[in-house]
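Got a structure here, written out as structure tokens. Questions coming.
A selection of the complex's chains, in situ.
So that you can tell them apart, the chains are marked A, B and C in the order they are listed, and the count of residues begins at 1 in each.
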Amino acid sequence: MQEIEVVRIKEDVQLKDPILIVGLPGVGHVGKLVAEHLVEELDAEKILEIYSHHFPPQVLVDENSEIHLVNNEIYVCKTEKYDILALIGDHQSSSTEGHYKLCTLYLDIAREFGVKRIYTLGGFPTGQLTYSDEVLGAVNNIELVEQLKEHGVTFKENEPGGGIVGASGLLLGMSKLKHIDAACLMGLTSGYLVDPKSAQSLLKVICKILEIDIDVGPLEERAKEMEKIVARLKEVEQQQKGIPDMNSVKDDDLRYIG
Amino acid sequence: MQEIEVVRIKEDVQLKDPILIVGLPGVGHVGKLVAEHLVEELDAEKILEIYSHHFPPQVLVDENSEIHLVNNEIYVCKTEKYDILALIGDHQSSSTEGHYKLCTLYLDIAREFGVKRIYTLGGFPTGQLTYSDEVLGAVNNIELVEQLKEHGVTFKENEPGGGIVGASGLLLGMSKLKHIDAACLMGLTSGYLVDPKSAQSLLKVICKILEIDIDVGPLEERAKEMEKIVARLKEVEQQQKGIPDMNSVKDDDLRYIG
Amino acid sequence: MQEIEVVRIKEDVQLKDPILIVGLPGVGHVGKLVAEHLVEELDAEKILEIYSHHFPPQVLVDENSEIHLVNNEIYVCKTEKYDILALIGDHQSSSTEGHYKLCTLYLDIAREFGVKRIYTLGGFPTGQLTYSDEVLGAVNNIELVEQLKEHGVTFKENEPGGGIVGASGLLLGMSKLKHIDAACLMGLTSGYLVDPKSAQSLLKVICKILEIDIDVGPLEERAKEMEKIVARLKEVEQQQKGIPDMNSVKDDDLRYIG
């Protein structure tokens, strides 16, 4: 197995001006939830699997006790208006170097398919358990700001203050050097928990941008379960007037991502 | 010395449909104990030594004050029914990248010898000091589940929940990509201690699978010593109603692995 | 994107006996503040951008919500007496290996432009909140000591006791092997805070060395703000007779570097 190995599931994929959507694990798993929801609801077809030495040396076990090696995957979904490439996965790179190498590959693939626009999806940690449906944006070309504002994205000077770390940021930065327009869209989230509620807000924005209409049902369900957990955490917080104690929530509550 | 260096101790080894057994250090050293026991009891012959930059920069000292550089080794044992390749060793890779590179090598070696089935042995940490003789399985081909159930292996949806990390998992995942059937067999163990008792349970299962009959004597002895330690730990736990304090056990008690 | 990628913004840059000034992030951001101030006040022109796998996988967001990939940059400023190359940046290397590789590149660039003298700028942590305008020096050629003393640099036996770590040190060490004279100039600073006041002291020394006269206004302003923070920290210290508690200072106070 090579340092990075691309397994092409389907050859000769032809796309018309596709848009790349990136939803890898990250803050509140917001981006991952949204992108996986899109893949499921849009009957997307897997065209690529990416394996790498830069992912953890790990397999995940499914409901049949069958394993798969952790990877990233690219799906294609054809909507009325746009051809969409969706990049999802089990993990981001474990190493700094791997982040750069994998994003270089992802950008090469994007260019191979003629991608002209990239949206990376993520969460923006507020440190607060209060809910907000705000979606914050950052762009690699200032001309995108006005377009995205029209779809409900907000922009704040120098935010996030610590920059954007990982594939969501790196793909913006690297595509800037290659003159491909890209924006990072971040659902506001506590940063403590997997956040399907923030994912719903982000999903609505991305649906407007992509001019699609999809069922938010499954996310809705998850969001309701999570709201109960948040309510419990807030109670604890009230009592302790401090940092919410993650240990007071049963582990199982947090096992949302499959 | 190269990044990975293979020293062939014996050339021209011919095997008939061999099975690869992997028992490297890990949770409770369960897999290592079982595989080393097999190597010893079956009068296995060493055919390969593997040295690597990805192992710790360390030598181990034997009873004669003679050292050897930490490595992994492959033995051959010919049983009535099967030719067995056993992979054992002092350490797993220290680096993520090394895990992938070494497992790539191990799989290349397996294919060179015509291996059609791989069993990786390990421990499944329960966090409990109570004993269970259960052996949990995970497979890289769903067809193996029924076969293994017949030999007493149990399967649980999505378990282990955190996946399988290290060579035991990686070899399953990578052999899946090469269409070699593989299963990981895990003895349940506390996760706190070297566990020869769990190794006994796992050994029984693997003996059924391999249709061999071997002496569990030495493991029995170790298991009894360890039971005494566990009893002491449980006492401490009773008193403290908390996490067992490893410091209350003498270091020597834990030096089981040679 | 390669491991290290150099983007030439301007070709055919001709310089006469240029001096290289290096001000990357480090203790108190003293070197960074001084070098960025020089670049701004001397209307420097950017000629090179350096991107690397050894920088964090991160983009920074500006006041227009536009991002840039973290990098290092080289500017040229032509003063009355000297042509100056200024190396500034968002980050130093995240890895040991990267430090060596990037400094090798910086030295290659320096030699390409015919640099005969290098000054690396940094901070020397005192652990004290009391202010000192001292600038400590270390050289890679003993003949520089007397010259620098004339410009107000002080030298102390075996100081800094722990050596000089990162690009500031490495460039001295590597240029010694290539017979290029280099000195590290360090403003004394607490080590707890971004320190524009120490940067002012270091700026005065470097201005004498370069025989330039520049406006310290912006640094002055920042220094005054920081003095207020230090005053507050000292109060806290008085009360606690201990280590200053960084949490008692609002985060925003520390966001000095743009």
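The rule is short, and it goes like this: contacts are C-beta pairs under 8 Å (C-beta built on N, C-alpha and C of every residue); 3 or more make two chains touch, one makes a residue touch a chain.
The shown structure was predicted, so the numbers you read here are calculated from the model rather than taken from an experiment.
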Original post:
In total, how many copies belong to the whole complex of which 3 are placed?
Top reply: 4
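Definition applied: only the chains that are shown with their structure count from here on.
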Subject >> Contact network partition after chain A is left out of the picture >> reply: B | C
Original post:
How many degrees of rotation map chain A onto its copy chain B on CA atoms, rounded to the nearest 5?
Top reply: 90
Original post:
Any idea how many Å lie between the Cα centroids of chain B and chain C?
Top reply: 52
Original post:
What whole-number Å value describes the gap between the mean CA coordinates of chain A and chain C?
Top reply: 37
Subject >> chain C: positions in contact with at least two other chains >> reply: none
**OP:** Show which residues of chain B lie in contact with chain A when the two form their complex.
**Re:** 93, 96-97, 99-101, 103-104, 137-142, 145, 155-161, 163-167, 169-170, 172-174, 176-177, 184
Original post:
Okay, in this complex, where on chain A does chain B touch?
Top reply: 1, 3, 7, 51, 53-70, 94-95, 255
